[in-house]
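Sharing a structure, written as structure tokens. Questions coming.
All protein chains but one are shown at their positions in the complex.
Presenting subunit A:
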Amino acid sequence: MDAVEKANTARQKRWVKDRKVGEGTYAVVYQGREASTSRKVAIKKIKVGQFKDGLDMSAIREVKYLRELHHQNVIELLDVFSSKTNLNLVLEFLDSDLEMIIQDRSLVFLPADIKAWMAMTLRGLEFCHRNFMLHRDLKPNNLLIASDGQLKIADFGLARDFADPGHKMTCQVITRWYRPPELLFGCRYYSSAVDIWSVGCIFAELMLRTPYLPGESDMDQLKTIFRALGTPTEEDWPGHTKLPDYVPVGQFPRTPLRDLFTAASGDTLNLLSRFLVYEPRRRINARDALNHAYFFALPHPSHPSKLPKPAAQTSRPLEELDGNVDMAGAGPGVKAAAPNKLKRKLTSPDGTDLRPLARRLDFTQHAKHS
């Protein structure tokens, strides 16, 4: 056994897999622990299978970025080891996510709680953007919550760097409800502003306790956005009619945010409106958002340990979970139970699974666009 393998075996022995907790497109997730300390971890076993098609692009991206990014509000990749024919990523264990919390109607959110979640999200995102990295799949489901209440951005399967501004990127990213209009219009040269739009949608969702812009198709998504925020004029968003996939989707008047967010403070609405600016260049960036008056006004953000948490999850038997696997939630975060999707379905009455799966791009598309 050579030195390289010895080192790998040593790393492998450090971690123990306990039980399977979920399965996604390219990975099986186990709950496990560190052998010496019994600290809980999630072990994500990347399926290499019969070596048919090579490693999944999402797996490559996720590993690539998590190896570099270390921040309190970004999920931590603790270790990587290989076993037989599998790559294993050891991630910190996070038992819930923001989607579960939003949907748990027994929880009451105070404005200070929302402020705390927003601050943590923006801190993590600012860190990513400072490091020239786009997340491209922000949604409540990918914002995981640690047992101490800290929020961690997870699932970097669609992430990429934007260090080369001239490089064409695919617009088939970000789960539809959180996707900004420029991507819906087929824009191939975009920036960190795409993630900021998603943050705006999450902010609104935290206040409404239901998705803010739940479009049923890409076309309907644009309509939903314009219905909520008014159809952009050339002045609002210069040049948008020249974007590759531009189609007029009808004229809707601008309605004041105040009409929907009746209880929100002036600062809150101002920040929300700056997240949801049509023109990407004018959209607020993560750093400026953190310096926005909203975060300095009373009430101060709740301490993470004081944030509402879902009632202790009784872990369901695996079979039940397997029948209800959420492919989109195959991120590194491990949830003790599959998210309850019934409530989501109330908002999409036709019963089909409307959760758009931006991550399932076919390979040829990557080759062409990204």
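One rule holds in what follows: a residue touches a chain if its C-beta (ideal position, glycine included) is under 8 Å from a C-beta of that chain, and two chains touch if they have at least 3 such contacts; residues count from 1.
We take it that contacts and distances are computed from a predicted model.
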Per UniProt, and picking from "Protein YIPF", "ER membrane protein complex subunit 1", "Signal recognition particle subunit SRP14" or "Cyclin-like protein", the hidden chain is "Cyclin-like protein"
Given A:K45, A:K139 or A:R160, the residue that touches the chain left out of view is A:R160
Among listed residues A:I60, A:A228, A:L269 or A:L290, the absent chain is touched only by A:I60
Missing-chain contact among A:I75, A:L125, A:C187 or A:A264 belongs to A:C187
For subunit A, residues touching the missing partner are 1-5, 8, 48, 50-55, 57, 60, 63-65, 67-70, 80, 82, 85, 87, 89, 131-133, 160-161, 163, 165-167, 169, 182, 187-193, 237-240, 242-244, 279-281, 283, 363-364, 366-367, 370
